[in-house]
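All protein chains but one are shown in place.
This part shows subunit A:
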Amino acid sequence: MTDNQVGVGAADTAAPLVSPVPAIELHGVVKEYRVHGELVQAVKGVTLAIAEGEFFSLLGPSGCGKTTTMRMIAGFEDPTRGTVSLHGGDVTGVPADKRDVNMVFQSYALFPHMNVWENVAFGLRRRKTPEAEIKRRVGEMLAIVDLTGRERRRPRELSGGQQQRVALARALVNRPRALLLDEPLGALDLKLRQAMQTELKRIQREVGITFVYVTHDQSEALTMSDRIAVMNNGEVEQLAGPREIYERPATAFVAGFIGTSNLLTGTVDRVDDGCAVLALGDGGRVLVAGSAHAAGDTLQVTVRPEKITISAERPSGRVSAARGTVEDVSYLGTYTSYAVRLPEGTEVTVFQQNAFDSSTTAEPGDSVWLSWQPHHSFAIGS
């Protein structure tokens, strides 16, 4: 992640990106299906606004409703209740071919009986674009996705990455007001996926179109998005920039789904200088900065593994501290992962960068102290 992207990522603190009218707006969208006579809610009242030119991700596990939400934006499904608006105009019930958005399908869905050129020209032809303009625009788009010279190839004669770029070109050549991408990198191998992430970001900046990106891959969403809506069980759990989502998860689900996270439960002992103090066993304590809780409240607190320091001695100062026993040590190249068991039974994961000679290296069975800053503890909603 470059500094530049982090800056864009903190969009929730920045001013509205371009236009005050959102490119896409969902209002109280509910989608119900009847499965074997039983009513199932795939999407349970989603309300969100996606700004013009934004790279917006719908992130969540399979079955969370993210794909259904996207299909309602595309016009393949109609919401049971609620409205979908594109650029301020209500399009609820308008079929897909009458909507100015295009989609990149998960498995690309390239037309197998057409060559690359015909695939890319399909949308322009349906819109009766003059042949000269089709020629120019398809040529330009194939140049952008680096497929010049492969116009006469059939989709099956292309590699996965090339098919992916044809799918992208086929959608973008129509200059849609928004581009929907349904797990477009899912079928590619890791190296190619990382290259395509950068590529997608570049193309998005180049064409300046709103991208709505559906993925279950949290690192993909964190790398590329301006904002992310984390979905679970048909609802948006948190909608914020990547940094905010990672650093300040709003719910236990978000904390667990994005990266690795430790979850500690305790009762507030006292509030000390704006800092809630939770007592742990064996003289340990957790400090939660800036929390609005009172003594006696039971709290769930998350802390990221890389924020925790391991030491042999009890750390001094205003920090969270917990005593535990090292159960497992895994060397993972850039960092080492420790599994530490606390007296009350909770297992805490700790990542230590292998930047220098790791003087704090502990062995399984060692009794150690864990510590972290008060502002790295987050009380989360249940």
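FYI, a residue touches a chain if its C-beta (ideal position, glycine included) is under 8 Å from a C-beta of that chain, and two chains touch if they have at least 3 such contacts; residues count from 1.
Assume contacts and distances are computed from a predicted model.
Hidden from the displayed complex is a chain whose UniProt protein name, among "Transketolase", "Spermidine/putrescine transport system permease protein", "Urease accessory protein UreG" or "Sulfotransferase domain-containing protein", is "Spermidine/putrescine transport system permease protein".
Summary of contacts with the chain left out: across A:Val29, A:Val46 or A:Ala74, the touching residue is A:Ala74.
Among A:Arg126, A:Arg205, A:Arg270 or A:Arg314, the one in contact with the hidden chain is A:Arg126. From the options A:Thr69, A:Asn174 or A:Gln238, the residue with contact to the chain not on display is A:Asn174. Touch with the chain that is not drawn comes from one residue among A:Met114, A:Leu192, A:Val207 or A:Leu263, which is A:Met114. Mapped onto subunit A, the interface with the missing chain covers residues 74-76, 95-98, 102-103, 105, 107, 109-115, 118, 122-123, 125-127, 170-171, 174.
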